[in-house]
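Shown here: the complex without one of its protein chains, the others still in place.
Here is chain A:
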């Protein structure tokens, strides 16, 4: 399988995604957005970064680029699509997933490690974990606060589409463990179907054992395997 990592102008985690996917045995390549998706792409990563400088709203401009029409079509055909950080913002802006990611409660950029509780382990992205597992991933964002109206939030929970919630080291989902003020501590969700997932934390930054930190992100990336 070859996964296409879509590089927009301003993407900056595209190389990292390729390296981390390679580590879990997934062949991946960077694809410049204007070139369109290769015919043989069997998975899609929307990587982190600052597409179009995030000058309007994070992810808003990229969501309207022609390659996103291809991504939406591929998603409807069942191709696995993973949006990370800015990729999650693009996913949300292009309605691949519901809700929005907006300015952190702190109004500052935050680069730090967080704990996540696995809410639904029955998806390709979380198959490596058990429900209730606590994993550690880094975040690095200024606009990661998940917001959604109450009714849609209830629906998301009822449909078991919440993948991860921010929690403390013991798995307690508390306000103190919520780094950005996300509704319900939500850190990652599924699209309408389970082949599409977005999350603000960076699984690719927790994939290389030799760097000495967490390797908990490998499980998410194995969703492509």
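Simple rule for what comes next: contacts are C-beta pairs under 8 Å (C-beta built on N, C-alpha and C of every residue); 3 or more make two chains touch, one makes a residue touch a chain; residues count from 1.
Note that in this section contacts and distances are computed from a predicted model.
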Chain not displayed: protein name in its UniProt record ("Iron ABC transporter permease", "Nitrogen fixation nifHD region GlnB-like protein 1", "Phosphoribosylformylglycinamidine synthase subunit PurL" or "Electron transfer flavoprotein subunit beta"): "Phosphoribosylformylglycinamidine synthase subunit PurL"
Residue in contact with the excluded chain [from A:50, A:125, A:146 or A:224]: A:50
Full-complex contact with the absent chain, from A:20, A:74 or A:148: A:20
Contacts of chain A with the absent chain, listed as residue ranges: 9-10, 12-13, 15-16, 19-20, 32, 34, 48-50, 52-55, 106, 108-112, 138, 140, 142, 202, 204-205, 207-208, 210-212
